[in-house]
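See below for the structure under consideration.
The complex appears here minus one protein chain, its other protein chains still in place.
We just call them A, B and C in the order they show up, numbering each chain from 1.
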Amino acid sequence: MNNKANVVEKEAVVIRFSGDSGDGMQLTGNLFTDESALFGNDVATFPDYPAEIRAPQGTVGGVSGFQVHFGQKKIHTPGDYADVLVAMNPAALMANRRWIKKGGTVITDVDTFNEKNFQKAGFKTEDPISELKLEDYNVILAPISTLTKEALKDSGLDTKSILRSKNMFALGICYNLFDKPFDNTFKYFEKKFGKKPQIVDANKRVLQAGFDYASNVHALPSYRVEPAQIEKGKYRSISGNQATAWGLLAAAEKANLPIFCGSYPITPATEILQYIADRQDLGAKTFQAEDEIAGICTAIGASFAGNFAVTTTSGPGLALKTEAAGLAVITELPLVIVNVQRGGPSTGLPTKTEQADLMQALYARNGESPLPVIAASSPSDCFDYAFEAGRIALEHMTPVILLTDGFIANGTAPMRIRPMSEFPVITPRIAKNNGSKYLPYARPEDGSMTREWAIPGTPGLEHRIGGLEKMATTGTVSYVPENHQVMTDQRQAKVDQVIVKVPNQEIIGDQTGDLLVIGWGGTKGHLYDAVDELRIQGYKIGLASFNYINPLPKNTGDILTKFKNVIVAEINSGQFVNYLRMNHPKFDYHQYNKVQGLPFTVEELKDAFRKLL
Amino acid sequence: MNNKANVVEKEAVVIRFSGDSGDGMQLTGNLFTDESALFGNDVATFPDYPAEIRAPQGTVGGVSGFQVHFGQKKIHTPGDYADVLVAMNPAALMANRRWIKKGGTVITDVDTFNEKNFQKAGFKTEDPISELKLEDYNVILAPISTLTKEALKDSGLDTKSILRSKNMFALGICYNLFDKPFDNTFKYFEKKFGKKPQIVDANKRVLQAGFDYASNVHALPSYRVEPAQIEKGKYRSISGNQATAWGLLAAAEKANLPIFCGSYPITPATEILQYIADRQDLGAKTFQAEDEIAGICTAIGASFAGNFAVTTTSGPGLALKTEAAGLAVITELPLVIVNVQRGGPSTGLPTKTEQADLMQALYARNGESPLPVIAASSPSDCFDYAFEAGRIALEHMTPVILLTDGFIANGTAPMRIRPMSEFPVITPRIAKNNGSKYLPYARPEDGSMTREWAIPGTPGLEHRIGGLEKMATTGTVSYVPENHQVMTDQRQAKVDQVIVKVPNQEIIGDQTGDLLVIGWGGTKGHLYDAVDELRIQGYKIGLASFNYINPLPKNTGDILTKFKNVIVAEINSGQFVNYLRMNHPKFDYHQYNKVQGLPFTVEELKDAFRKLL
Amino acid sequence: MLENNIEVQKYTAADFKSDQEVRWCPGCGDHAVLNAVQKAMAEIGHPKENYAVISGIGCSSRFPYYMNTYGFHGIHGRAGAIASGVKTANPKLSVWQVTGDGDALAIGGNHFIHEIRRNIDLNILLFNNEIYGLTKGQYSPTTKYGQKTKTSPYGTIEQPFKVGQLAMGAGATFFARALDNNIKHATETFVKAEAHRGTSVIEILVNCVIYSDQTHAAITDKEFKEDRQLFLEHGQKMIFGKEKNKGIVLNQGGLQVVTIGENGITEADILVHNAKNQDPIVHMMLANMQAPEMPVALGVIRAVEAYTYEVALEQKIEETKAASKIHSMDDLLNSGETWVVK
Partner (left out) sequence: MLENNIEVQKYTAADFKSDQEVRWCPGCGDHAVLNAVQKAMAEIGHPKENYAVISGIGCSSRFPYYMNTYGFHGIHGRAGAIASGVKTANPKLSVWQVTGDGDALAIGGNHFIHEIRRNIDLNILLFNNEIYGLTKGQYSPTTKYGQKTKTSPYGTIEQPFKVGQLAMGAGATFFARALDNNIKHATETFVKAEAHRGTSVIEILVNCVIYSDQTHAAITDKEFKEDRQLFLEHGQKMIFGKEKNKGIVLNQGGLQVVTIGENGITEADILVHNAKNQDPIVHMMLANMQAPEMPVALGVIRAVEAYTYEVALEQKIEETKAASKIHSMDDLLNSGETWVVK
């Protein structure tokens, strides 16, 4: 507990930790996040790495950041602007200048203020504060390096090792600032460096020194953010990529099938493959293929062979998979294709986020080649939509594209742990040898259009499938013109049938009114906050954030009629809005689009929406 | 000249030659076509091969057909139904039963009527005429084999060789039927078999025998189709694929650049590569790549290196090229991508036609990745649109997708030969070393947005480009958010600028009225005939057949206002209509769609249109 | 896992014929190979439902339709990747990849070298007719230098791959060669390929009567075939020729043809074939022998033991399972850092 007099209560706070790639900012941020979550706050975080593996020290390109948003209310985004910026060097100041909340607090290591560092960071003067016009901000020039050295002067560690722990000094300051306990952080030191008590001790001492320093600096404000009213239960922190991987593993478990993941690494999707590869203990097979084509083709082979098959990638990789995706469509094999969207076109901005692969997901196949497309909208619901993608693929015998994006894939948020018994059982329609001839493309009478899956190795169900057009029911190759129409229509009807289990699109906020905001996928958090804040201001506004794209929920046309205006906001030049124009042409749509490799900010959204209110 | 009494004048006639793959039907059809063209008829033809290289003899799968439509009016399609069907065996009868015009003439070789052949062809009885309900047709059971043998009994040839010329007997019958000279056919024999006078003589004799036979069969009608009123000039017959290849060669010549074609064979696009490969005499370089990806990537390399680069493919191949197409978009290099559409999805119906790659052409790239898309609409205008694709690519520094389809690619029609001086000069914007620093992504002041092309080997213009987002003007790699927006918008604006030289969309027929028929690409001929015939019946109907898809012609919105109803007819499930809904959302569109691997028939179109009249 | 030994079940080749009409050209070499495969599968005797035949696109790739087994006619070039997925996912299957010289070595070249490198237990039947048959006669990566084809009207300017050398360059543990006009030998070779654990590459020289007729005539022509075909058997001397008096010796300059009884050469001098030598160098020399200077090596050229990918993977999984505390999704979700909100 700090010993400040005036503790200010806050609903929610954004801290951004930033420093050189080597400064340990990701760890610092994670530790702070864990303490906040344990304390009972709701949290959301976002890491912001440099594009280079190790960009030159001290430069803006080399700055690594970690933003955490925590509150006593429900937190939907990692926050637009930081209440507190921790900047370990001038470059970190420079890199984050635009992301500090007006009048916010900046804590920086004044010991790094020297000519060389100013120059590397691109400052023209030796006065970064006025150069960045931070005079009206609460800037704390803390001698972090000096005090870290001071704290460890008797530790017996060399200077390099000592300085490596200066991030803990900064963390100590922050714990003080927000009046947080730090038992968990101490436990982490013990667990992590258990074998090196010297290091455990050093970290503890530096952290405590930072905490104490802050107690004595009266310029430092003191805040308190009470625990949030969030659903009771056991929680864990999860990133979107991890949640996607685990959601897929969960689907395999509930379908009682082995999982096979054929993938090729690509930013920002690689971690999904890695998280699945970690799970050999659950019997997961990962096949790191020679390229994306082999990734999807091995998965198609595995699907034919009876596994729950998935392939994971990002935009350029999806481009390479489209021919084979068509093969999965025509053979009607279950397959989940995960596409973590990043900035395009081409290699584009590989480490940045974007929503510009929607058209690619929907239409990038030759011929009439429909497949279901769904999108996740937060780090934790990646679990649910990955599971759902698996369910749809397996129950409808179809490839499914699941879209996430760099923003939710890399961001983390708490996820409530639900027992697997709460999830629905997935029931693939596996063919049995019941004596009568197996007809691979027979459609059942229940109207679902789903063909039966005959697993190689099953006696009596030997059959051949392939990429040529096939005769309805029997599946033999057919060039008969009318049959091609029949099969084209059946493939479409099968995808349309997915709608049966798709929930109605929910409207958040006002159910009728002046403006319906439409979004899809990873923008949900920002859209939510913008709509929520405008409603508090008295506007009649609702939000429909879509997760089901193809097919669209049944009530889509309905909800469009309920508002005077409709605006579709996307991180692209207008793909979903065009898709709506195709499917619901009777309506007028406004658009708000941004293609900057960044998520929306709540402020810009509010500005845009207000124009229509 | 035949010696029949009642010669009936006809505006236009459709003949379909059909027989076993080995029966020489393609040659027969071509010879007939050449005679018709020389005589002054307008013509259009379409070959119809079996999917297999050599399907089993005598079976329906092994039937090879060649349809020719010739007339004294302008001919727009190879015709829906045949006035005359030549069927060399029962399988040919069976295969073409649906394509005979009600009450038409069927000439068949009665010598092939035996149990074995009936069975192979799938007849259930030994009476094919009643089984196929051809009683009301004018069926000529000609003893073609017997009479061929008879004609050559003294020729010294063996039976196998003799029977090989029975197609000439059938051809002779047809010449008689249409009162055609056959000097050219005789010349062909002399040229082709010059070194084997025995064969020349045999062919002539059989042809004459067929002709004479027909003179004596009074059941055979006799028609005359006068020369057509077509534009004066020198003509040649050309297929769509040949015209595409030659149009590209022409663009290279008019741009004064070497052509480089990097492709991988794929039905039905392979011939384009072959026609370009034939032209080493014009300096054309073809690179038969290891796959489609290498096809486009070698072309991109060639484009970077300063050649006029093209790559040619069909749907599944286009799928493989989409990642690299995005590279061409972001590097802003000129490149023509030809996609000859075939039946999909996946391998689908490789030898059949379809228009279902439109969405793929428009959107199958990751990120916001716009490029111009144009489509050819007849075998001969493939030349013009291939040329135009080259012009746009080179003058606007962009990849361009040219869409054709299996129907126009394989079909042939006469093309008027225009001297190359009548074609516009193509002016690529090639950078010169004028002393100032070369800025690869600088945009000129003329508003065209086209960057300059610096050819490697030019001193002083050394520069680097690539697939990462680039700083406006300088082209260096940039992660700056606002710059990404700027470049995204510039790439779009550049494609939009193509519109400056795009002609207004023409309406054929009534300029205002009750129904506007919209089509695009290879359906133009059928749509034309349907609209024309309905107009003759007094309906107020117009046709807009689009060749420019992205960007759409400037007046597109305009013309939509001029009719009470609009219907979009496509050989897919509705792709262009959706594209129109996106771009011109204020209108209501009806649709007519067919996905059978076949072109439209004029009849079905008329039926569909009449419902809205 | 499949056992190495031949099973007892009794099949005849006819049991492996599907009800689909075979649609290759009359005279196409593929017919004979189909025959040989059906015979081999009957002889091997795995339960029919355990065979999976996976192909790409090409004339040869129509193969699965004619087999009364599980079959998958994939997309062009991807037979290797699809087959790799099938075997890895379901190791109990006996997986046969059917592919052409274009399918495997042009568009599918990458999957080909990688499946070999991984040593997945597949039988790759590579139908080498030195042409793209299905697309009607363009040159392929094995077409002979200078050949005129539809896309090389003035003759090709590309050196063909040597299939064996490429496969062994990629690390092949098994390489064999067979001919379409020797069904008996082809059948035997396929049986041996199946017995090998790992990727078995079998180059089958097939004749395309339409677009590359007689391309293998230098080897198969009746007149001199006995002098140009060397049938290798592990542990046997490399003797061939009409009079069975020719042999291969290995000296500093490489492999050489000698005549027994001439220049003091006796049978004892002739090289004994060791297909099991881990070092691929001699196998490459054998695979590279070209007619007419040398006989062409047929049969199993290389068959060495090594870990197969799918077995290694299953073993890792067993080990990891045994060592881990996580056995279900519930375990996983509750592992590591968690906290409770009350």
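The rule is simple: a residue touches a chain if its C-beta (ideal position, glycine included) is under 8 Å from a C-beta of that chain, and two chains touch if they have at least 3 such contacts.
What you see is a predicted model; the values in this text were computed from it and never measured.
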Report task. Consider the whole complex, including the chain that is not shown, and state which of A:26, A:346 or A:478 touches that chain. Result -> A:346
Report summary line: From C:94, C:110, C:151 or C:200, the answer for touching the chain not displayed is C:110
Query - Candidates B:327, B:544 or B:612 - the one touching the absent chain - result: B:327
Query - Touch residues of chain B, complete complex, unshown partner - result: 34, 37-38, 40, 227, 230-237, 246, 249-250, 253, 258, 260, 262, 279-283, 285, 287, 289-291, 293-294, 297-307, 309, 323-324, 327, 331, 417-420, 454-468, 476-477
**Report entry** chain A residues touching the omitted chain (full complex)
**Finding:** 52-57, 61, 264-267, 270, 273-274, 277-278, 280, 286, 288, 290-292, 316, 346-347
**Report entry** Residue numbers in chain C that touch the chain omitted from display
**Finding:** 106-107, 109-110, 113-114, 117-119, 141, 154-155, 157-162, 165-171, 250, 252, 254, 279-281, 284-285, 306-307, 309, 312-313, 316, 319-320
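Quick note on the criterion: only the chains that are shown with their structure count from here on.
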**Report entry** Distance from the mean Cα position of chain C to that of chain A, given in whole angstrom
**Finding:** 45
Query raised in the report: So what's the Cα centroid distance for chain B and chain C, whole Å?
Result: 40
Query raised in the report: For chain C, which residues are shared contacts with two or more other chains?
Result: 57, 75
Report task. Could you list which residues of chain A touch at least two other chains? Result -> 293, 323, 327, 331, 466-468
